[in-house]
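Only one protein chain is missing; all other protein chains are in place.
Coming up: subunit A.
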Amino acid sequence: MNDIGKTARIAPVRHSPGSPAGSPQEPGDGGAPATEWEAIYRENVSWVYRLLFARVGNQADAEDLTAEVFLAALRPLRTTASTPQIRAYLAATARTVLAAHWRETFSREITTITGDTEDKRVETGGDAPQRADRILAELPERYRRILQLRFLHAYSIREAAAELGITVANAKVLQHRALRQAARNASRTEGRS
């Protein structure tokens, strides 16, 4: 139980006199004044949402986690920070929130937010299309087709079955095996590198 806190937390911060923190904490510092936190929110809410959506794959979780990030992050945020600093801070908070989410729901970390979260990659949805291409390229044709239809083209299982000329039951089995094969390929690739 104790190791839960190990990676998924915002570490308490050492700060020494002469750190770049600048002015001391204001008494009762409640974070950003009203209009400034709103600007920070507006400028970053889509960015945080995309960051998380790419790692949970569904809107409901992406929304919940985005809300968590802003609720945790906005109050202690100094609005004098620059945009890259704010983004780095939000990404750090999102990393914590995501790690805790996975541990709570699936007992292990499924996806992570690593250091490579500078604006560019996330704005463009990261390298998700290339990664998907690599995953699909390693699969036999029928496995590739079912995954393309379902995940990339949003076909229902029924529509995908019709497209492939098979029964719904067979489409389910095909999808199940295709995903398992893709996962095996992925873990083999990771093991090599």
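FYI, a contact is a pair of C-beta atoms (placed from the backbone, for glycine too) under 8 Å apart; a residue touches a chain by one contact, two chains touch by 3 or more; residues count from 1.
Definition applied: contacts and distances are computed from a predicted model.
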{"item": "\"Spermidine/putrescine transport system permease protein PotC\", \"Glyoxalase/bleomycin resistance protein/dioxygenase\", \"Peptidoglycan glycosyltransferase MrdB\" or \"Rieske 2Fe-2S domain-containing protein\" - which is the UniProt name of the missing chain", "value": "\"Rieske 2Fe-2S domain-containing protein\""}
{"item": "Footprint left on subunit A by the chain that the document does not show", "value": "1-17, 19-22, 24-25, 27-32, 34, 37-38, 41, 45-46, 49-50, 53-64, 66-68, 70-72, 74-78, 81, 85-86, 88-89, 92-93, 96-97, 100-101, 104-111, 125-126, 128-129, 131-133, 135-136, 147, 150-154, 157, 172, 175-176, 179-180, 182-184, 186-187"}
